[in-house]
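A single protein chain has been removed from this complex, and every other one stays in its place.
Now for chain A:
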């Protein structure tokens, strides 16, 4: 089964008390969420030293909100999981919390926020957890109501985990349809772990997208990768009747679920003459 949380249960059920507790106890989660929020704030390009009113979409336990507070901003958070919001109450975050589903639209009057951030929440909109859910419609409703609730020249930055290219395309096309300008910024595109996707949406006319982190050495990495691929292909299968060949064959049989003797130091050895 896939490891992606979106494939396991709807967000209001997946983020139960056990899952919510991780967000107060697991220092790794706290650190990563903090770093991603910092980067979101950087991408928001807010006026310097001005306290702003921000919207946190999928605020959860308020980890991202804490970072917003540290930067001197006030925030209002939306989340669908009441267990996560309970944790936010426990942590005594300063922001105000609202239990709502972002796919039903952002329930605010026009022009009230100076910016919006969202950390690891957007990918949930691709799910159809109920019969009545239509992901494309929900995305459009979300983006159009968000567009309305932002003040002009405000930005919205979403860190998210897309599953494939199609999702990226759908996301940007629906955001453009709702009136936003912008696109996806990919930080550290060549790293499996540090790679992060940020959807940067702008309301006030098109401006150049911010530069992604860790891309200047792209060319050299590209070359290394292709050379490694080539040498891998050249090596090919191990020589027949060798120990390596035998081990590979046994491994293959194991994967097929066939009965296979365990690998020992005797595997692939010639019998001695005494037998």
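Please note the rule applied: a contact is a pair of C-beta atoms (placed from the backbone, for glycine too) under 8 Å apart; a residue touches a chain by one contact, two chains touch by 3 or more; residues count from 1.
Heads up, the rule we're going with is that contacts and distances are computed from a predicted model.
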item	value
Omitted chain, identified by the protein name its UniProt record gives, among "Ribosomal protein S14", "AP-4 complex subunit epsilon", "Multifunctional methyltransferase subunit TRM112-like protein" or "Aminomethyltransferase"	"Multifunctional methyltransferase subunit TRM112-like protein"
Omitted-chain contact residue, chosen from A:30, A:112 or A:247	A:112
Listed residues A:31, A:96, A:169 or A:248, member touching the removed chain	A:96
From A:45, A:74 or A:168, residue that would touch the chain that is not displayed	A:74
For chain A, the residues touching the chain missing from this view	50-53, 74, 76, 80, 82, 85-86, 89, 94, 96-101, 104-105, 107-109, 111-112, 130-132, 141, 145, 149, 151
